[in-house]
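Shown here: the complex without one of its protein chains, the others still in place.
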Amino acid sequence: MTAINDVLRSRARLVIAGVVTLLFVAPIYLTIVNAFKAQSQILESPEALPIPPTIDNLSTALARPDGLIQLGLQNSLIDVVFSVALLIPLASAFSFYISRRKTKARAAVLALLAAGLMIPPQVILLPTIQILTFFGLDHSYPGLILSNLGGGYLSFAVFVYVGFMRAVPNEIIEAARLDGASGLRIWWGIVMPLVRPATATVAIFSSLWIWNDFLNPLFILGPLQGQTITTGLYLTIGQYSVDYGQLFGIMFLAAIVPVVGYLFVQKQFIAGLTSGSSK
Amino acid sequence: MIRKTMLATCVVGALALTTACTSAGSGGTGSGTSTLTYMTFETPSLNSTFWNDSIAAASKEAPGVKINRITSPSTDRDGYAKQLQASGQFPDLLQSITPSTFAGAGLLVPYDQTWVDANFLLPQGNALKGKVYIPPTNSQIIPEVFYNKELFAKAGVEPPKTWADFLTVCAKLKAAGITPMELGGGDPFAASMPLVGVLSADVLGKNPQWLQERYAGKVKFTDANVVTAVEKYRKLVTEGYFDKGALGVKYADSITQFTGGKAAMYMMGSWFLGSVPKDNADNFGAFPVPTDDGSVVIPFAVGGSMAISSKTKDLAGATKFAQAWSLAPGNLKALIESDGAFPMLKGKTLDDYKVTVSQVFKDSFAYVTDENTKVASIGWASNDDAMPPGLNDQLYAASQALFTSADVKGEMAKLDTAWDTATK
């Protein structure tokens, strides 16, 4: 009797949880199904499945003369790949260096870096552009990438790495030193393999944030250097899109990369979040 | 060791590539051509096809100039131009901006006056302190009242002349179950159209010097006559002549709503003429914003082309392109047909452009060519009657605020404060 009750109860729980979750992601569901429907079908019943499905919205979006999707994805990729590829060695080397320093110096540097986590980006946007202009790097990819490297992402990466590197036993490092290994060698050859989960966390989150960043590409990169997928959506879709099918089609294509990426690395994604939050 | 080499290659490669990107980006000029940036905006009628075609047409006249078009994310060109300026990328050519905002800082160069005098009907139509920064290629009435003849007939009403008649028409339409006025209140500029209409007709209609006197500090927005005019707009709101949710309606949606017969009247700039459905054009008419005594007052603005940046690296090329664009017959044809522009080129009639236009276009154009009281369209004129930078936004915000707030005097006081801050 209790066994049957338990089964029923767990079934009911599953159904309720499923319904609530589905309601919660209804906007995403709407984006997916309506990307494959014509405008009239959408207005008639936005929630219906696309039967028969049409790929007109997607092909129109991909055939745009301004190359919104293709160019946007390409530019976003440049931005993310270079930023993250440079961020990881810089942040981890820095973290390793200061995690071996005296407590006082370390605390002072980390306190300075904590500011990077709190500063709202609009606060430093304007002077950042002025500094980049001074170096002749305004409105260029190097400028955008440099500002990514020096901004809040570095703080985030350093905090993740320092947490992990403190756990690396000192003996291992001392042993390597006695063998005559250089600092660089120890960092890259011994420490980095030990803190792979930290690298995964940093790579995943900084990629996601840089990919989704809006303010920096909008102002630092500007319209002349081409747009990232995020700013491109904002600048080109504008206020005159009344065709929902088109809009959902574009959103669908723009969202595919981060969503598929997330589904691939979701284990590390959630692990990264939970390890970060328990500190 | 392999790892180390890989890392080194990675970092060096990345740095090399980023540098390569810079040098590729900053280069460009060579072999006698120059690349100029041209800021445009897009509307349902001036879409990217129009801009690309018109740029291609003008480029033929200006060989050696390559145009790089950038599009303002909203119709607020001034705002975007300022954004670009503040972030160090002021375009070489700027379509339909308010020159007074930028000329003060020396960012624009005026056109050659003899060229302007030779080509345009109203050469000084949008001059700023006697200098022309944007060629007066065409003119617009901002706003006029468009109406749906079928819905008017259904409610048994005629186009009104006086404000009192106008209110009666609204009341009868409402009684007949028809929404009297469409409003695209979700877009600030569209939300402000009725307010621009009553202010231009009532305040400037009685005192065309009002804006100059406001600059001189002789009049204020909080003056009784201005407040009375604004109360008229407020009355349209409180009587329920606009849809209750009008502030959630985007400009583009308001056009489809009105042309689809969801409301009987629509106060909008004459560019709406380009959106009148071709197959049903005879169903739409237009009349000027009604005044208390029924006199005709036309809120008017001249312009329609681009300003040239004083910082441009190829002033000759930029000027050549801008002049060609301003005079190209094909551009004017497209502007007339798709954007309801009233052409202002010297020595040409409508027929010369080989355009097909609706009756409502011809009727509206007649208000331009007829002798009547023309006043600056407040917030839209780009000549000496342009408002100080930022005031347009404040006016738009006031229009939206008065949709829900009854504090007319308070909103007008905000406009006065903003004006004083901007001209300090």
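The first chain written gets the first letter, and so on, giving A and B; residue counts start at 1 in each chain.
Throughout what follows, a contact is a pair of C-beta atoms (placed from the backbone, for glycine too) under 8 Å apart; a residue touches a chain by one contact, two chains touch by 3 or more.
Following the convention adopted for this analysis, contacts and distances are computed from a predicted model.
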| item | value |
| --- | --- |
| Hidden subunit of the complex - UniProt protein name among "Nitrate reductase gamma subunit", "Putative surface protein with fasciclin (FAS1) repeats", "Phosphate transport system permease protein" or "Carbohydrate ABC transporter membrane protein 1, CUT1 family" | "Carbohydrate ABC transporter membrane protein 1, CUT1 family" |
| Of A:113, A:160 or A:195, the one touching the omitted chain in the full complex | A:113 |
| Options B:87, B:126 or B:338, residue touching the unrepresented chain | B:87 |
| Omitted-chain contact residue, chosen from A:7, A:55, A:126 or A:175 | A:126 |
| Interface with the undisplayed chain - residues on chain B | 74, 79, 82-83, 85-87, 101-102, 104-107, 185-186, 188, 191, 243-250, 253, 257, 389-390, 393, 397-401, 403-404, 414 |
| Missing-chain contacts mapped onto chain A | 13-14, 16-18, 20-21, 24-25, 27-28, 30-31, 42-43, 45-47, 89-91, 93-94, 96-98, 109, 112-113, 115-116, 118-128, 130-131, 146-147, 149-152, 154-155, 158, 177, 180-184, 186-187, 208, 211-212, 214-215, 219, 230-231, 233-234, 237, 244, 247-248, 251, 254-255, 258-259, 262-263, 266, 269-270, 273-274, 276-278 |
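The rule is simple: only the chains that are shown with their structure count from here on.
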| item | value |
| --- | --- |
| Distance between chain centroids, defined by C-alpha means - chain A, chain B (Å) | 39 |
| Chain A contact footprint on chain B (complex, rising order) | 3-4, 7, 10-11, 14-15, 17-19, 21-22, 25-26, 37, 42-44, 48, 52, 68, 70-71, 73-75, 83-84, 86-89, 187, 250-253, 256 |
| For the chain A and chain B complex, residues of the former touching the latter | 65-66, 82, 85-86, 89, 126, 129, 133, 136-142, 145, 184-185, 188-189, 219-220, 222-225, 234-236, 238-242 |
